[in-house]
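My questions all concern the structure below.
Heads up, one of the protein chains got dropped from this complex, but the rest are sitting where they should.
Chain nomenclature is as follows: A and B, assigned in order of appearance, with residue numbering initiated at 1 for each chain independently.
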Amino acid sequence: MKYNKDNYKQVVDEFTPKNKMLKNCVMAFIFGGAICLVGEIINDSFVAWLGISDEEASPMTAVVLIGISALLTGLGWYDKLGKIGGAGTVVPITGFANSVVSPALEFKREGLILGTAANIFKLAGPVLVFGYFSSFIAGLLSMLFK
Amino acid sequence: MKKTGKTYIIKDDVVIRDTYTIVGKKEGQGPLKDKFDMVIEDDLWGEDTWEKCELKMQKIAVENLKNKNSLINENIDLLISGDLLNQITSSSFAARALELPYIGVYGACSTMTLTMGLGAMIIDGGFAENVICVTSSHFCSAERQYRLPLEMGGQRHMSAQWTVTGAAAVWLSKSGKGPKIKHVTFGKIVDLGVKDANNMGAAMAPAAYDSLNQHLQDTGIDYDLIVTGDLGTVGKGIVNKMFNEDNKSIESKYDDCGTIIFDINKQDVHAGGSGCGCSAAVFGSFLYKKLLNNEIKKLLFTATGALHSPTANLQGESIPGIAHCLGIEV
Partner (left out) sequence: MNYLMSFVIGGLICVVGQIIIDTFKKNNAYLLVFFVVTGAILGFFGVYDKLVEIGHSGATVPLLGFGNSLAKGAMEEAANKGFMGALSGGVIKTAPGVAAALLFGYIVAVIFNPHGDK
């Protein structure tokens, strides 16, 4: 065979269909924007009903969005949205919630402790590890420089 | 030695006496819908877990095959089977229920021809008279093990393939009437550095080309139809290109089970079907019937497998491919 590891890549690229990036970006824009819009509506509602500031309402909004996303994942609807919306459903905090619920749900059959509970952070674990790590570094650096 | 080049010659009769295929709902809505023996209504089939559903598919396929042909365990020398799951779970637990002497093998998606090739050699070597070869795959159990959770948002890439939910049991015998396995070529692993687990067709194509080329060179047979297991649209294109460049085009008589089992345009499977069950279900239903009806007299059936592991993939390894050929003649 005349192909080896060096020249095979060109053949692969020739035959591999490209993802429809333009269409995906448009959908990501629409879905992502919509989720953020919903977030804004929820945020404004909290500010109006509870008389609190934007900053105080923000974590509450996050909690509500997470709850909605968890429910939609449990109902089996979130992945259908994700198919169309792509990154528009992954990037908002709802995507984080979905990445927590989906493995937990899927491994349920291995029991509620080592199946469900152990898999809660299977995909979201890296987010927390790197998130907390970045946070710590930011805090330390701020002590040194500010 | 009963060998020509790297291909084994099956001297005495090894007859494919019968097959039994069970597939899932999506496969049952595809182009081959009327040809399968059974279509299950959902991905659990009354069981608690997808893994239990998959083993039930293997078990029932074998039991129905036996019942159709009035076979009892005393007649059957060996059960050879395999699947995609860790520790070939479905096969082992199905074998537990079937109570036959059992050889478990792992060939990933090449399992159908791997088991049939081994069965043919064991029969031709005088060590058995009746062997049952089985394999299966299940979309949910495979995705769970190899990829991301099913409920997770996000899109599949256009080169990705859809793991078939399907099982097939094939009865090989020393006697009786039916298409015969005449040649067996066990492929060697070929790995040209594809690391993208979303592009299995491209990863396996070089191995398919290598084994097909070896077999055709060794036997010199002019087959009516050459079929690979699950290269999908991507891998199929690559294999055709490789043979065209050798001036030995097979395009007019070459097809792939991954593109036969689903309607690529209507069924949202991107590059086509994959999984052990893909080649197994297509062979057991569609190809076997063509042989019985004499629509084709010489079939080169080659299941293709990607022998990667998720662990190795994370460690930066590429995906090794393998393909095993069966030369079947009426």
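By our rule, a residue touches a chain if its C-beta (ideal position, glycine included) is under 8 Å from a C-beta of that chain, and two chains touch if they have at least 3 such contacts.
Values in this document were obtained by computation on a predicted structure and should not be read as measured data.
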Residue of B:198, B:217, B:240 or B:309 in touch with the missing chain, whole complex considered: B:198
From A:7, A:53 or A:134, residue that would touch the chain that is not displayed: A:134
Touch residues of chain A, complete complex, unshown partner: 19, 21, 24-25, 27-37, 39-41, 43-44, 54, 58-63, 65-67, 70-71, 73-76, 79, 86-88, 90-97, 99-101, 104-106, 108-109, 112, 116-117, 120-121, 123-124, 126-128, 130-132, 134-143, 146
For chain B, residues in touch with the removed chain: 24-26, 42-44, 50, 139-140, 143, 148-155, 157, 196, 198
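Here is the rule we go by: only the chains that are shown with their structure count from here on.
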List of chain A residues in touch with chain B within their complex: 1-5, 8-9, 11-12, 14-20, 24, 73, 76, 78-79, 81-83, 85-86, 89-90, 95, 98-99, 101-103, 105-107, 109, 123
Footprint of chain A on chain B - complex, ascending: 48-49, 144, 148-159, 190, 192-194, 199, 202, 206, 209-210, 213, 233-234, 237-238, 241-242, 245, 270-271
